[in-house]
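See structure below.
Excluded from the complex is one protein chain; the other protein chains are retained at their positions.
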Amino acid sequence: MDLLELTIKDTIEALKDKTFSCLELTKETFSNIKKNDKKINAFLTLDEENALKQAKEYDDLIKEDAQIFDKKPLLGVPVAVKDLFTTEGIRTTAGSKIIGDYIPPFNSTVIKKLLAAGAIITGKTNQDAWGHGSSGENTDYEPTKNPYDLTRVPGGSSSGSGAAVAYGASLVGTGTDTGSSVRLPAGFCNLVGLKPTYGRVSRYGIIAMASSFDTIGHMTKTVYDNAKVLEVTAGVDPYDSTTVPEKVGSYTKVLGQSIKGLKIGLPKEYFVEGLDKKIDESIRNSLQVFEKLGATIQEISLPYTDYAMAAYYILVPSEVSSNLSRFDGVRYGKAREVFGAEAKRRIMLGSYTLSSGYYDAYYLKAAKVRTLIKQDFEKAFEKVDVIVAPTSPTLPFKIGEKTDDPLAMYLSDIFLCPVNLAGIPGLSIQSGFVDDLPVGMQLMGPQFSEELLYKTAYLFEKETEYYKIHPKFKNG
Amino acid sequence: MDKKYQPIIGMEVHVELKTASKMFCSCKNDPFHAGKPNVYTCPVCLGLPGALPVANKKAIEWTIKLGLALGCKINSLSKFDRKHYFYPDLPKGYQISQYDLPFCYQGKVETPLGLVGITRVHLEEDTGKLIHQEVDGQNVSLIDFNRSSVPLVEIVTEPEIYSAAQAKEYAKKLRQIVRYLDISDADMEKGGMRLEANISLLNVDSQMTNDKPISNLKLPNYKVELKNINSFRFLERGIEYEIERQKEILEKGETPIQETRGFNAEKNRTYSQRTKEEAADYRYFPDPDLPPINIDSKWLGEITKSNPVDFDLRLKSWQEEYRLKPELVELLFETASDADRLDEMFATATKEKLSVEKLVNAMVHKKIKTIAEFKKLTSVDEVSDEFLLDIIKKVLLANPKAVVDYKAGKTNVINFLVGMVMREAKKKIEFNRLVGLIKKSLA
Partner (left out) sequence: MAKKHLTSEDIIHIAKLGNLTLNDKEVEMFKKQLSSVIDYIDKLQEVDTKKIEPSSQITGLTDVFREDKVNEERTLPQDKALANTKSKANGLFKVKAILTE
């Protein structure tokens, strides 16, 4: 088997056909990790012993029950789990030192669902501590490197999950997306990354960054794989009051359906100065592919885009400062001095924007601007079905390039965070390569339009097949 | 009371609701009987990373029930907010509470010493419990989270309580109401009901108040918070002490410090707990984990329907119908369902031509519980006049002094003679009949 090529779809076929066993796949995966992770730093904690045990049990199940793949749709699929996901009995650090020794006594809902579907957890992945970052460099551990160029960032905050899937260390990387954190690493690592509609996937057991923004997504090599995982993770959870009782779609079943007549909008506010010309060009080339598939393209306007980042950097730190209050070193973890600089910055910024005398000018004002941004999208979706934009204004940047300038780092999320303000889904797929580096393209749709996004992305992917390009560990 | 200084008191009372489970998780809500510390906790009420709250519907309904019983208006749109402060017994670093849209607002409570306006009634979660102790020779604080996230209702009054006695009456009335609604044990000793009073003195002379009601005067520019009071008596004594203490300070031309004070029952005085250097900044904002709550007319209608007849109205109707003294019958019930049972008893008694008034008397003084017991108590044996007259004769002969006293006008001795006859007869005989027969024999 070639782990760089392998997809979930191939794996299930191979396991069914007995081309290889769960155990063989798991062993091969761990030998890849042991060989390459020193260079990449994708993982913070590995769970090899359990993974191998589980794999053996599943091999027995496959022998016993021919129907097992219907009951366990992700049987034997290795999953790299972002370290914000609470995993029972497996160290969960959030990429931080403050809870560097924390062993949760419970599983997050998504982990429960993935395990019940037969997935095998390989380990917990590196990330910007608490999800605060766009590059992976804000981890309290060693930063993750981009498998396509080891001198560059893999995108964050789900940096380890992105890099892990890219170099074949797992078939799924789970992530959280508060402002960019699944889509940016997907874009930087040649992957498909979903930020679902807010409320589509349970947040229970995922260490909260900004509760009204956090969405629970994942990265895979292909659109099919991505849709398959969402079929497992989506749905109402009685433990999360903000999950929405909207019917879970048949995300894999719609793949292949025509998109003839699909109206695609191009927000003029996203194609402005600051956008790398080569990325602009790549996206415009991709639009021709959509046109070839029968879609029509029109320019649209999202007039409040310019204010999205400012609203985001008021509301998110406000919620962050609140959510990080529980880390007081009493019941778990270390004292608050141990917080890294970025966490301290956001705690302070959020304490300020919520504080007496400033609440109306900052928090409340930003919450109102959030309404305007949501309305921007609602109006746009009256005209078009899907909005397309670059995932990032720049190519994967050099490690260290933006670490001293938090504001410049914040602006990496400029095309992504409006989606979180509006609570709509965003799917990052590959638009192509520039200078041997992946270029991400984001599809946005109305709330609960994941089926449409997958359908659209799938046909594009079939035409372009960028997922067949693999990382070469450049500068390694 | 000194006329120069008028005490102005507002109260904040916290009451733990006795739902089966906690406010935002499914842990058992029974901190007083847990037996061991930290056995009724889960990721949610321990504030573990990633855990999320889900609101207990019954606790919300009970809060609204209480609001209705206090004559409050109910907000049709309400929500939970986060109130931030750091303390080791507060696991999340914030308490889920309600800020600008409490479930209930603008109510009133009738006390024997006047009406008290209710500002708001809101729902929040309780904190863990701190225990201060010496462990291995070190002074430490220990934390038990069994109480963490127990539903807690806060009832806030207007600054319309004008004496220590009224504060006590108000608190007692409030406890009576929550017990009547059967939503809380309101056990003061264990902390199931906790009292706080904000006390200041208004210099009446300085405001020329001959005909203005107190409520129209400008409030004093300070207030002292008297906290953690666990009995009605201590509340009254604490406030009385505070009034005297503040009066002395004001007399010197100074202003009492704005601070929190506790009450030391042994020394019978209040003491400073901490001075508020700066107002606490709780950084309230709407809790993003809990969707807002619509209390529409249908839901409100259901809650209203489930609410019992108002406590005071019930006493009033019994007074009118059965001539029952409120202060007496009040001793016979706590909850509305107890009162319902009384209602049924009174109806049965009336049907059987028994005196409800006497029934209530017997229930209060003789501790009888049922109509059957009451009947047994009041039943008389069948005996003839001849039999009784015979015994009376014997008793009179044996007690010549009583006969002399009676004839001298000391008619009270007749009670003594009745008792003697009853003892001799070893029978239950109607009192008035015996009195008649004895009088006849003495004539």
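Labels for the chains are A and B, by order of writing; each one numbers its residues from 1.
By definition in this document, a residue touches a chain if its C-beta (ideal position, glycine included) is under 8 Å from a C-beta of that chain, and two chains touch if they have at least 3 such contacts.
Model, not experiment: these values are computed from the prediction.
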Where the complex has a chain not shown, which of A:Val223, A:Leu262, A:Val369 or A:Leu459 is the residue touching it? A:Val369
Among listed residues B:Cys42, B:Ile214 or B:Leu442, the absent chain is touched only by B:Cys42
Check the options A:Asp83, A:Asp140, A:Asp328 or A:Glu461 and report the residue that touches the missing chain. A:Asp328
Among the options B:Ser21, B:Thr63, B:Gln98 or B:Ser184, which residue touches the chain absent from this view? B:Ser21
Contact residue for the chain not shown (choose from B:Leu115, B:Val140, B:Ala265 or B:Leu313): B:Val140
Mind pulling the chain A residues that touch the left-out chain? 101-103, 105, 197-199, 212, 238, 241-242, 244, 304, 306-307, 309-311, 313-314, 321, 325, 328, 330-333, 336-337, 339, 341, 344-345, 347-353, 355, 361-362, 364-372, 374, 406-407, 410, 421-423, 447
For chain B, residues in touch with the removed chain: 19-21, 25-29, 36-43, 46, 54-60, 86, 88, 93, 130-132, 135-136, 138-145, 262, 271-273, 281, 283, 285-286, 288, 290-294
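Everything that follows uses one rule, which is that only the chains that are shown with their structure count from here on.
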Centre distance in Å when chain A and chain B are each reduced to the mean of their C-alpha atoms: 55
Chain A partner contacts - residues on chain B that touch it in the complex: 43, 46-55, 82, 84, 86, 88, 91-94, 143, 279, 281, 283-285, 288-291
What part of chain A is in contact with chain B in the complex they form? 84-86, 92, 94, 99, 102, 104-106, 108, 203-208, 210-212, 238-242, 318-319, 321-322, 324-328, 330-332, 351, 354-356, 359, 363
